[in-house]
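Complex shown without one protein chain; remaining protein chains in place.
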Amino acid sequence: MEVMGTVTVLLFASLAERAGTRRLELPLEDGATVGRVRDRVVAQFPQLAPAVPTLMYALDEEYAREDAPVRPGSTLALIPPVSGG
Amino acid sequence: MEVMGTVTVLLFASLAERAGTRRLELPLEDGATVGRVRDRVVAQFPQLAPAVPTLMYALDEEYAREDAPVRPGSTLALIPPVSGG
Amino acid sequence: MLIRVTEAPISADEAAQAVASPAAGAINVFLGVVRNTNLGRAVSHLVYDAYPSMAEKEMRAIAEEAKARFGLEDCAILHRTGRLEIGETSLVVAVSCGHRRESYEAGLWVVNEVKKRVPVWKKEVWEDGEEWIEGPESLGMQQAPASMQR
Partner (left out) sequence: MLIRVTEAPISADEAAQAVASPAAGAINVFLGVVRNTNLGRAVSHLVYDAYPSMAEKEMRAIAEEAKARFGLEDCAILHRTGRLEIGETSLVVAVSCGHRRESYEAGLWVVNEVKKRVPVWKKEVWEDGEEWIEGPESLGMQQAPASMQR
């Protein structure tokens, strides 16, 4: 797998508390998708695994599907069910 | 007709403008009703006659029917269709 | 329960603060504002007349009824009178309650009742004339409910 730059991952709310961080930089692999980057995050922070079925994702501030490709320099946000208002 | 005190009549909005006054004191006759007092007002200010079919009435700050008796010292308000808000 | 007919300016914040309550999760505030047109005609300004003591009595009755009907924490109704320019606020209605949906339903109900039965009148002033509005929303144009007659 060729390394092709990095992706910034943002964690919020319960995810940030459980991981103890709000922001990661991960090396980006060829063919990376939202789901694959998410799997890398969960491998690093197994305590996030139970939240995965509830997550949505935002790539560069737009909601994105798991199979969306992740380009170098992108920002991927893991979005728990929102509860603003 | 025996005179039994007075009734205060209040005029608002277009009625007050047409009559040139906002407040009248009229002598109150035996058996006076809202409708009869209203008729006395219109006799004094014929320019109010066209408005009569649209009026509602308030006796001492409560909506009242034309046949409601008017007691001495009461206040009768002639209420054109309201348009607040 | 803040109820007021006044010639002084009225504001959303004052009404919102008046209905605040520790049990309220939702506050809805409606502002009636003077528009620059009505029925296609350019409006210069408005003049509001009122029967202030009875208007406040009716506003209080509406607020009490709204509290009971919608389970509100509180309700405030403020109406301004006198001359109002374009953009000035003539009516403020605020309601507070547990959740947002009731706050919208209750607020609209209160505004509708105010327009139907509170003795306040507006005169539209145009560049070339003026007229007291005798509103189609008034009870005088409708069947008065039995509760309002005696």
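First chain written, first letter: the chains are A, B and C, and each begins at residue 1.
Throughout what follows, contacts are C-beta pairs under 8 Å (C-beta built on N, C-alpha and C of every residue); 3 or more make two chains touch, one makes a residue touch a chain.
Model, not experiment: these values are computed from the prediction.
The chain not displayed here makes contact, within the full complex, with A, C.
Per the touch definition above, the residue from A:Met4, A:Leu26, A:Val42 or A:Met56 contacting the chain not shown is A:Met56. Of the options C:Ala61, C:Ile86 or C:Val125, the residue whose C-beta touches the omitted chain is C:Ile86. Contacts to the hidden chain, counted on subunit A, fall at residues 10, 12-14, 16-17, 54-56, 58-59, 61-65, 68, 77, 79-85. Along subunit C, the points of touch with the absent chain fall at residues 11-13, 16, 20-37, 86-87, 96, 98, 100-101, 103-104, 107-108, 111.
The rule is simple: only the chains that are shown with their structure count from here on.
Here the spacing of subunit A and subunit C, counted between their Cα centres, is 50 Å. Chain centres here are Cα means. That of subunit A falls 75 Å from that of subunit B.
For the pair subunit B and subunit C, the distance between mean C-alpha positions equals 25 Å.
Under the contact definition stated at the top, not a single residue of subunit B touches 2 or more other chains.
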